[in-house]
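Quick one: structure below, then a few questions.
Up next is chain A:
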Amino acid sequence: MLVESLVVSGMIFVIGTLGVIVRRNAIVMFLCIELQLNAVNLTFVALSRYVGIEGQVFVFFVMTVAAAEAAVGLAIIISIFRHYETVDVDKFNLLKW
Partner candidate 1 sequence: MLNALAYESWALHALIWLPFVGMVHVLWAAEERAKHLALRWSLVVFVLSIGLWWAYDPALGGGYQLVSSRSWIAAWGVNYALGIDGISLFMVLLTTFTTPLAILGAFNYIKKRQKPFYALMLLLEVGVVGVFSATDLFLFYVFFELTLVPMYFIIGIWGGERRIYAAIKFFLYTAVGSLLMLVGILYIYVRGKVLLGVASFAFVDLLQIPLTTGEQMWLFGAFALAFAIKVPLFPFHTWLPDAHVEAPTPGSVVLAAVLLKMGTYGFVRFLLPFFPVAVRHPTVVGIMLALGVIGIIYAAWVAAVQPDAKKLVAYTSVAHMGFVVIGVFALNLNGLQGGLLVMISHGISTGALFLLLGMLYERRHTRAIDEFGGIGRVAPWLATAFVITALTSIGLPGTSGFVGEFLALIGVFEDHPGVGIFATSGVIFAAYYMLPMVQSVFFNALEKPENRAVQDLSRRELIILTPMIALMIVIGVHPTPLLRRTEPSAQMVIDRVWESVQLGEAIIEVDPSTDLGAAETDDPVGTATAADGAE
Partner candidate 2 sequence: MELDFSHQAHFIVALAPEIILSVLGIVILLMGVSSRRPEGAETSADLGWISVLGILAAALANGWLYSVTEVGTHSMIALDGFALFSNWIILAGAALGILISQSYIDRQGLQAAEFYGLLIYSTVGLMIMAAARDLMVIFLGLEIMSVAVYVLAAINRRDRKSAEAGLKYFLLGAFSTGFFLYGIALVYGATGSTHVSAIAESIAGGTAHSALLVFGIALLAVGFSFKVSAVPFHMWTPDVYEGAPTPVTALMSVTVKAGAFLAFLRVFSVGFPDAYESWWAVLWWMAVLTMVVANLVATVQVSVKRMLAYSGIAHAGYLMVAIVAANETAAAGLLFYLLTYTLMNIGAFGIVILVSGQGEERLEIEEYAGFGWRQPVLGVVFTVSLLSLAGFPGTGGFMGKVFLLQGAIEANLVYLSAILVLTTVASYWYYLRVAWYMWMKDAPREASTQSIEVPIAMRLALVICVVLIVYLGVFPGASMELARSSVEGMSGVGPGLIGLAP
């Protein structure tokens, strides 16, 4: 089941990547990033059966990181929403060139 899991996680990862590229809604983009993290988790878990229990420990860490990022990321989104009244990233282009 290892290779299958890896492939599935790879697919989810790639879908997440695609989402980041094509969505303009900051929250959805962030969701897609979470998707990527989730895919990595799957990889870790799949590998842990063959390598060792640390893989599962790492997933634990990754979840923590995801939580921390979610807290901060959503705070940032709230913060920028206050300025722009939107979460469409295309509208945020004061900074360019």
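Definition applied: a residue touches a chain if its C-beta (ideal position, glycine included) is under 8 Å from a C-beta of that chain, and two chains touch if they have at least 3 such contacts; residues count from 1.
Inclusion criterion for the candidates: all candidates are chains of the complex that A comes from, given by their letters.
Everything numeric in this text was worked out from a predicted model, so none of it was measured.
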| item | value |
| --- | --- |
| In-complex contact partner of chain A, selected from candidates 1 or 2 | 2 |
| Candidate 2-touching residues of chain A, taken from the complex the two chains share | 6, 13, 16-17, 20, 26, 29-30, 33, 36-37, 39-40, 43-44, 47, 50-52, 54-55, 58, 61-62, 65, 68-69, 72-73, 75-77, 79-80, 82-84, 89, 92-97 |
